[in-house]
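To start, the structure itself, in structure tokens.
As you look at this complex, bear in mind that one protein chain is not there, while each of the others sits in place.
Think of it as A and B in the order they're written, each chain with its own count starting at 1.
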Amino acid sequence: MNFNLPLNTDRLNKPRMNGVTMVLDKGLSIKETEFFLENAAPYIDFIKLGWGTAVIVPNLETKIKLIQSFGVDVYFGGTLFEIFILKNMFKDYISIVKKFNLKHVEVSDGTISIEHSDKCDYIKQLALDFTVFSEVGSKDEKVEFGIEKWVEMMEHEYAAGSQKLIIEAREAGNVGIYNDKGEVKTDLMEAILNKFSAENILWEAPAKSQQSWFIKKIGANVNLGNISPTEVISLETLRLGLRSDTLLHFH
Amino acid sequence: MNFNLPLNTDRLNKPRMNGVTMVLDKGLSIKETEFFLENAAPYIDFIKLGWGTAVIVPNLETKIKLIQSFGVDVYFGGTLFEIFILKNMFKDYISIVKKFNLKHVEVSDGTISIEHSDKCDYIKQLALDFTVFSEVGSKDEKVEFGIEKWVEMMEHEYAAGSQKLIIEAREAGNVGIYNDKGEVKTDLMEAILNKFSAENILWEAPAKSQQSWFIKKIGANVNLGNISPTEVISLETLRLGLRSDTLLHFH
Partner (left out) sequence: MNFNLPLNTDRLNKPRMNGVTMVLDKGLSIKETEFFLENAAPYIDFIKLGWGTAVIVPNLETKIKLIQSFGVDVYFGGTLFEIFILKNMFKDYISIVKKFNLKHVEVSDGTISIEHSDKCDYIKQLALDFTVFSEVGSKDEKVEFGIEKWVEMMEHEYAAGSQKLIIEAREAGNVGIYNDKGEVKTDLMEAILNKFSAENILWEAPAKSQQSWFIKKIGANVNLGNISPTEVISLETLRLGLRSDTLLHFH
């Protein structure tokens, strides 16, 4: 803190299980990553290399090591997992994650169809070597699950070893937990929080209105993801009551 | 100018009282600030460190000195002032602004409630040491003032010593002087311009449609604020008639 300003003090510092911020990287270069983290690393727990960008960005190994050197964990987007599954290359996927020395794996079925029992098996196997995050919800706005089904799938994935259940929203924030206006489906959210500790849920919340909604509803230490690199400082001010949207909530 | 192209020539150069461009910084790092200003500094008068970002960005002093070294003035967002007021720390606020060697202060009440006579008192006190900009308009889209009330408050703030009256729009450009579609409320704008010199008004105008609207209405040297760092060059081309939106207006 730059000033002696008494703030909302229940905000947890890194390393933490609660209140994590996950950033969505869409393919930043080495220098762009370095200059952005120089400032924002203290406020970031995870960087997700979005979908299959890791396949084509130059200097992937350097990039991963750079991010890790800032005390930030990094993992591949769930869509990359799905591509390997689609090609029957699950073992190759494990090798690659190990080769790049990643500690986290995201398991999802937002694009391809996987039997849910198979998805849970993948989670089980991966949980032997990695911390698994699993994502529920389709990337297709036309695919919707009922609330009961949604929560039931989450329970199975949690039982299989998933440590954080990620609630889908995409980069645009208009599917999964949100309606097509980007507003939270509160009945789904409440059903989820009835069954799980907030610590085990990571809400994708790319829009500021979504971030401040969750912070006011769940608290400064809600887990939020798909944050744009340019919005990390803004998000932290929302968590601390330093921006209009949450100021009066915390003071 | 890179070519010998006869342009709209009434555009003023820095330093200027009219035609200023104020950029909204959401927490850029030192390097990001440096590389952006390398290009855009000739076209920027002020950088506002948005809301309470100054509390948490690393290397704040270095950042402020860097911006000033480019011939650009820097000041804290009005929300930071409001937080100090809310905590009864007005004197601490003055100390901090002095400590960082800032010449400008923004006074606002967009989030917290301040008696308007108190707000004017703050302006008076701050005007002894700093150039004061004061902002009128709530950040809450549900709070609206009538036009007469709005203009009357502005007159009191101007009388108290505010040198530029900032017209609220937020980062999104959908409150204050704009309706929820981001369109200018022309009756409010005209009432303001009936009472004040355009030189004393700074319009927050984050969207390109808003920028070109004001440029065509008021001229190349309208004061515009809350400009994204990535839009500074674009805005200057709008002021000079070098982009489609204003090209025929100036030629």
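Keep this in mind: contacts are C-beta pairs under 8 Å (C-beta built on N, C-alpha and C of every residue); 3 or more make two chains touch, one makes a residue touch a chain.
As the structure is a prediction and not an experimental result, all values here were calculated from the model.
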Residue among B:Lys103, B:Lys149 or B:His251 that touches the chain left out of view: B:His251
Contact footprint on chain B, counting only the chain that is left out: 1-7, 34-36, 38-40, 42-43, 230-234, 236-237, 240-244, 247-248, 251
Residues belonging to chain A that touch the chain removed from view: 26-32, 35, 50-58, 60, 79-80, 82-84, 86-87, 89, 92, 96, 110-112, 139, 170
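The rule we apply is simple: only the chains that are shown with their structure count from here on.
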Chain A and chain B: spacing of chain centres that average the CA atoms, whole Å: 35
